[in-house]
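Have a look at the structure that comes next, please.
Every protein chain of the complex appears in place save one, which is left out.
Chain IDs A, B and C follow the sequence of writing; residue 1 opens each chain.
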Amino acid sequence: MPKIKAAVLAATGAVGQRFVQLLDNHPWFEVTALTGSDRTIGQAYAEGCRWILAGPIPDYAKNMKVIPTEPGMDAAICFSALPADQAKELEPAFANAGHFVASNASAHRMWPDVPLLIPEVNPDHTALITAQQKNRGWSGFLTTNPNCTATGFTIALRPLLDNFGVKRIFAVSMQALSGAGYPGVASLDIVDNVIPHIGNEEDKVETEPQKMLGKFVGGTIEPAPFRTTAHTNRVGVVDGHTVCASVELETKASPTDVARVMSEFAGPEIVRALPSSPQRIIEVRREADRPQPRRDRDAGRGMTTVVGRVREDPLFDVKFVVLSHNTIRGAAGGSLLNAELMVAQGLVK
Amino acid sequence: MPKIKAAVLAATGAVGQRFVQLLDNHPWFEVTALTGSDRTIGQAYAEGCRWILAGPIPDYAKNMKVIPTEPGMDAAICFSALPADQAKELEPAFANAGHFVASNASAHRMWPDVPLLIPEVNPDHTALITAQQKNRGWSGFLTTNPNCTATGFTIALRPLLDNFGVKRIFAVSMQALSGAGYPGVASLDIVDNVIPHIGNEEDKVETEPQKMLGKFVGGTIEPAPFRTTAHTNRVGVVDGHTVCASVELETKASPTDVARVMSEFAGPEIVRALPSSPQRIIEVRREADRPQPRRDRDAGRGMTTVVGRVREDPLFDVKFVVLSHNTIRGAAGGSLLNAELMVAQGLVK
Amino acid sequence: MPKIKAAVLAATGAVGQRFVQLLDNHPWFEVTALTGSDRTIGQAYAEGCRWILAGPIPDYAKNMKVIPTEPGMDAAICFSALPADQAKELEPAFANAGHFVASNASAHRMWPDVPLLIPEVNPDHTALITAQQKNRGWSGFLTTNPNCTATGFTIALRPLLDNFGVKRIFAVSMQALSGAGYPGVASLDIVDNVIPHIGNEEDKVETEPQKMLGKFVGGTIEPAPFRTTAHTNRVGVVDGHTVCASVELETKASPTDVARVMSEFAGPEIVRALPSSPQRIIEVRREADRPQPRRDRDAGRGMTTVVGRVREDPLFDVKFVVLSHNTIRGAAGGSLLNAELMVAQGLVK
Partner (left out) sequence: MPKIKAAVLAATGAVGQRFVQLLDNHPWFEVTALTGSDRTIGQAYAEGCRWILAGPIPDYAKNMKVIPTEPGMDAAICFSALPADQAKELEPAFANAGHFVASNASAHRMWPDVPLLIPEVNPDHTALITAQQKNRGWSGFLTTNPNCTATGFTIALRPLLDNFGVKRIFAVSMQALSGAGYPGVASLDIVDNVIPHIGNEEDKVETEPQKMLGKFVGGTIEPAPFRTTAHTNRVGVVDGHTVCASVELETKASPTDVARVMSEFAGPEIVRALPSSPQRIIEVRREADRPQPRRDRDAGRGMTTVVGRVREDPLFDVKFVVLSHNTIRGAAGGSLLNAELMVAQGLVK
């Protein structure tokens, strides 16, 4: 079977580099285009890109010429690592021109006809795509993956919602530096320090999970009715977002039950065979002091959500800690899994 | 007026060093004894102590001989930096022998006849001391200061409770390394990492504030009736504990009102003139990204509680961030202020 | 005696902020002007400046209006925190207009008629000023302080050169983040990392000390004849540059002798009474593991050079470690001490 051609939009940035890395030797996709800013256009990727990841630039990408971010390249799928403001203009233009855009940007996540997608959580939301194409007259289409902090957190909530119902959530994040891109957070702001604020982040964490955990009813998504309060913080960690959560359930459940349903969560069958699916969607640790970002972020090659410290909450029902790799599961890996789902669902060939 | 003689128990540890530092040139107290472990007894303090604070060992302490931690030294006040297990045995022995013990240890904080004290918050709780001495037949007495994380948090709650009443609280901490003593947290556990667990800490944060904010009624403390859930985390910060809190009030109040009552909180009059009292008890910052531990922990020479990001909470009423210096305000400085209060109240001469 | 009026050029940057901080309550100088970039001109300093230092903005500066960096303001002294490229154009214009420019920029350090000055090391080099004014037709004049890494290192060499002569030096630095300004080093580049390269730094360390330790002979500076090789590195430290040095002497000397002459180095008499002079120019530590940047950088309020580990070198004669606060002694504090020297020498009134 020939591989499906794919482009990476904004391939030289922090998330773009993760796309380039994760697409190396991908069994289904082949990278045919890398786009970049004016500064880098025309250069070999290895020249134009200040590679910040550990490990080398994949060989396939080194000599690819960076091209402008314009629709029409020979690529069925466009992985978008565009910043939100550029995504706003460019992603619709790509979808209009017939590309499938698997976007990591926040610009269109809350559009009512755009799936905000985590394959294990809401693969049926791709049903929005028909309406999306019709409404907008697009020959291509657009899916998005959620905010990096909302991602692991939403995965952990799926089995809770299914088994016990969820009413209210208190969530406090300790987020990694790579979530702010490169150069991103100045070292003078974070060494021996915490920054208790990340612009626009709390709003995303308070609204995106409800859309993903909502129901596709009558051609539209009816958001899940729980409510969330979020406090988001930046800490001096390279990769891996940690979230402390207290959850009020509809039906009482013990920490043991909660840990069990998370641990047993297998996701929809169509997702299990996708190349980037982790063997375990949620790994529940029993040690008192896990998960920890440096030690657990690479679980399932960065695609597993690691939960720990599941215990009773004196105010709500249960409290726990969720860890998720923000630039793999919460960004490039999330978009990639979305694209694999599109292929499995026959939406991209 | 001659200075009051004071000893530091366990003077060579992390908190003991802060006592030694803060007592340098104290206007009311003069250090007459420094106690230490078997390893250090008989040595000059500068020899026996592995000084870990920035800045030099105060001159007065350098050549003092480290003595055993046994009652009977020439000191009216004993500042206790003893570990909880040693404090359990030794502090009652010191109180029994006529010393006033100003303790930073957790061992006796929840004893019903021992004041758990923050001078700005509950100076009237020293009324317990009469009963304490009578019950136990002590000629001295014992006061304690709270857990380092509970400290700033309780100070911030005082004006909220007084003005609006408090029902429920969510609190998540990001705590400094110095809170674990020395050597404490291994560097391999914290570089590029977060540890989402601190032994026994959540229980303290969930119970100590209620005692401090409780009422002295009929010879005993009636705890404040609010309930708290706490998640406590260790982060790679040298000094300064940060707490994210969401608070449900009895009476609705806007973030502006909440910020105002905290900012205006002046504390009881008797406290304002104490040598270690900060000029402002609570400083409310208006910037989006403050307080930050490295930049704000030294406010009021480490004795001011810094609050920021006071905003509406989607679940409860208000959310905000509290920062407090854990080894000054939350430990040695707290005990010192307690001792100053005893002097001002005429309990120590 | 009325205070001398002083301006800070580029007052909103990292070094500019240190000038503003160190000039708070200065006994001789009064700040009358703060200049900034186009973005900040016209704003109150507290508004235009993103203050990155610990502690608050000094009260005197908060409401001062930021003005353009143009000669002619009412200020005898202009402390320059300008970046090198702007300093190149602007500092001569200020000197030409009659201001005394005390510059921290590298642009003019190696001009033959500009003193590169550390008061304790070469106060007599101000003799260049007469020629400077004559050659260039300036009514004002210009002095510079050295590169932050060269500073502590040169101070440590002064007594060695005087007592034993110096032939060759190996120097490897581990430099603080604040040396790169703000935002400067990206956090993703330095957490769990070392950057073994700082642009143009090695050349400065290999040449500036020779000028400072050179002799003023026949109206010009004859550089000291020793040779240096430097390796410069960035490490995850907020403030304080550490240098490992091996030194070959003209005359053999033991580590004890070397430590002694450094420890006893008192500097020229005129320097001792300057307000920013530290009590000890060089502090020699005897502990095996000192100096350390976090614990020793504030020695002498950041103006003392701390040396440790003085020991025999198997190749040259002696090796040791030098620590110096890079934004105080190595930048703003250095310029300030230079200005104080000018006043003491009667060059500024």
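We take it that a contact is a pair of C-beta atoms (placed from the backbone, for glycine too) under 8 Å apart; a residue touches a chain by one contact, two chains touch by 3 or more.
Not measured: the values here are computed from a predicted model.
Contact with the chain not shown here comes from a single listed residue; of C:Thr12, C:Asn122, C:Ser246 or C:Ser276, that residue is C:Ser246. The missing chain, though absent from the display, is touched by one residue of A:Arg18, A:Arg294 or A:Lys319; that residue is A:Arg294.
Checked against the hidden chain, the listed residues C:Gln86, C:Asn233 or C:Ser263 yield one contact partner: C:Asn233.
Note that of B:Ile169, B:Val185 or B:Met212, the residue touching the chain absent from this view is B:Val185. By the touch criterion stated above, the residues of subunit B touching the omitted chain are 14, 52, 177-178, 182-192, 236-238. One chain is missing from the display, and on subunit A it is touched by residues 52-55, 191-192, 238, 294-296, 298. Listed here are the subunit C residues that touch the chain not shown: 168, 170, 172, 174, 189, 191-197, 199, 206, 227-229, 231, 233, 235-238, 242, 244, 246, 288-295, 308-309, 313-316, 319, 321.
The rule is short, and it goes like this: only the chains that are shown with their structure count from here on.
Look at where the CA atoms of subunit B average out and do the same for subunit C: the two points lie 40 Å apart. Averaging C-alpha coordinates per chain places the centre of subunit A 48 Å away from that of subunit C.
Looking at subunit B, one finds that residues 191-192, 238, 294-295 touch two or more other chains.
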